[in-house]
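All protein chains but one are shown at their positions in the complex.
The block that comes next holds subunit A.
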Amino acid sequence: MTTLEVRHLTKDYRSHRGHGAALRAVDDFSVRVTAGETVALVGESGSGKSTVAKMAVRLVTPTAGEVLLDGVAPARGGRADKRYRSRVQMVFQDPFSSLNPSLPIAYQLARPLRIHGVVRSAAEEERELLRLMEAVNLSPAKEVLRKYPHELSGGQRQRVAIARALAPRPEVLIADEPVSMLDVSIRLEILQLLDDLKRENDLAVLYITHDLATARHFSSRIVVMRRGRVVERGRSDDVILTPVHPYTQLLVRAAPDPASGPFAVDLQRYERHPEVTLGALDPDLDTWPEDAHWARDWRDDDADRSLVEELTGLAAASR
């Protein structure tokens, strides 16, 4: 039972060896994911969602803010990072490039088992490899373990990548666009697998995606990001069915949804939904009820002006 807490994370990227202007990729981002729960982080490319993922697994050092496990900030540095990563693992977007093409699957799964000290003998390793293959439904296990990545389909490769992430027996899983490179018809299969694994292992899952539909169906809460900042957050159904922030509305309108009628853009929706809190500052994780629906106040924000103008045009057109 581990809770992942990301508090006030900020990341500035500096170009020209630190002399250029800083680009704030992530700006005061906070989220809490409890064990057995999936929280989705959605936004377009460049919104900062992958930077959040990389900071959560310590591939990128935050400019400010911290990542806590069960309320404690784990130590940093070589060995501590290794211990941290045995608790927090990541599944990458592209199963075609995240596996080493020159090594058999068995080797790629055995490495994390050895490195993180999960197994001590060859017999244990064998047993654990078979267990991992079974966990991700890859069979016949022994045969697949002998294969090289190019002999597997995209879906099978992503299963291997998931098995690799599970190898150190993590408590937190960061899944960064885990299905966006896969065919539509096998995406659900992989997401269903992640969902089952989450339940069986009581994992806290941060699901990063630009696909609102799977975000809604596989997570209890959704956090919408734009330009490094959270613009809306709440229970999945609330965010998708009554989106308040103009950007969330733009996303909902853009997503293909042939089974429903056209989505009506409505900038005044918040007036009919007093339960939605509008605020200029991100809610404080300690006092904020997790399920409450929050949106960033865009009405006086210059940064959102062009977005609001675009939305006003769309609202007029859909009337």
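Heads up, the rule we're going with is that contacts are C-beta pairs under 8 Å (C-beta built on N, C-alpha and C of every residue); 3 or more make two chains touch, one makes a residue touch a chain; residues count from 1.
The rule is simple: contacts and distances are computed from a predicted model.
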> With one chain of the assembly withheld, which option in "ABC transporter domain-containing protein", "Peptidase M16", "3-hydroxyacyl-CoA dehydrogenase" or "hydrogenase (acceptor)" matches that chain's UniProt protein name?
Replying inline: "ABC transporter domain-containing protein"
> Which of A:51, A:108 or A:214 touches the chain that is not shown?
Replying inline: A:214
>> If I consider the whole complex, including the chain that's not displayed, which of A:23, A:75, A:103 or A:241 touches that chain?
In response: A:241
> Among A:66, A:200 or A:257, which residue is in contact with the omitted chain in the full complex?
Replying inline: A:257
> From the list A:7, A:187 or A:229, which touches the chain that is not on show?
Replying inline: A:187
>> Contact with the hidden chain only, please: which subunit A residues?
In response: 44-45, 154, 183-193, 210-214, 216-217, 240-241, 250-260, 263
